[in-house]
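One protein chain is absent from this view; the other protein chains keep their places.
Right after this comes subunit A.
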């Protein structure tokens, strides 16, 4: 019973927050809705017995979104004083949201300890006795090895692409030339000047 309630709760919140991610005009708000969506998707993962993927979803995606958030804040012209102005007014909403998240965590844990949802057909059914990470590792490095290696190539392409499209060699910029710095002697760098009183120095 509690699994069903938890499933519908998570699924509903995922859908609503995904819709709000797209429709909210403020980019910062839409990033926050995205985090909520990821959080609830993680809850769904816990329900099907994929705890490891749930943790990954929270750590990787919410972490990545936090970085993205930073970029958004840096790139868009957002007035921070205006943002902070409503802090007291929005404090209670924020508190309610975080309370809701805490409640969701408890519901998820409750549902999880009551046993996950079982699916009729799966390519790779989960053996309850094998820990999640071990099960994934065993599949990833045997059955899906080929795709795993290929995914590595996809990442390589992404890396090459990012470098090709953004890297520029600038001949006019001032590089640090360590060789020159180290081989420099004090007699090249220091000049003794006899400065007469009252006349100043010429450099």
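Basically, a residue touches a chain if its C-beta (ideal position, glycine included) is under 8 Å from a C-beta of that chain, and two chains touch if they have at least 3 such contacts; residues count from 1.
The rule is simple: contacts and distances are computed from a predicted model.
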item	value
The complex's invisible chain, by UniProt name, from "Peptide transporter", "NADH-quinone oxidoreductase subunit N", "arsenite-transporting ATPase" or "Cytochrome bc1 complex Rieske iron-sulfur subunit"	"NADH-quinone oxidoreductase subunit N"
Contact residue for the chain not shown (choose from A:28, A:60 or A:151)	A:151
Hidden partner interface residues of subunit A, rising order	119-123, 142-147, 150-151, 153-154, 156-158, 160-161, 163-165
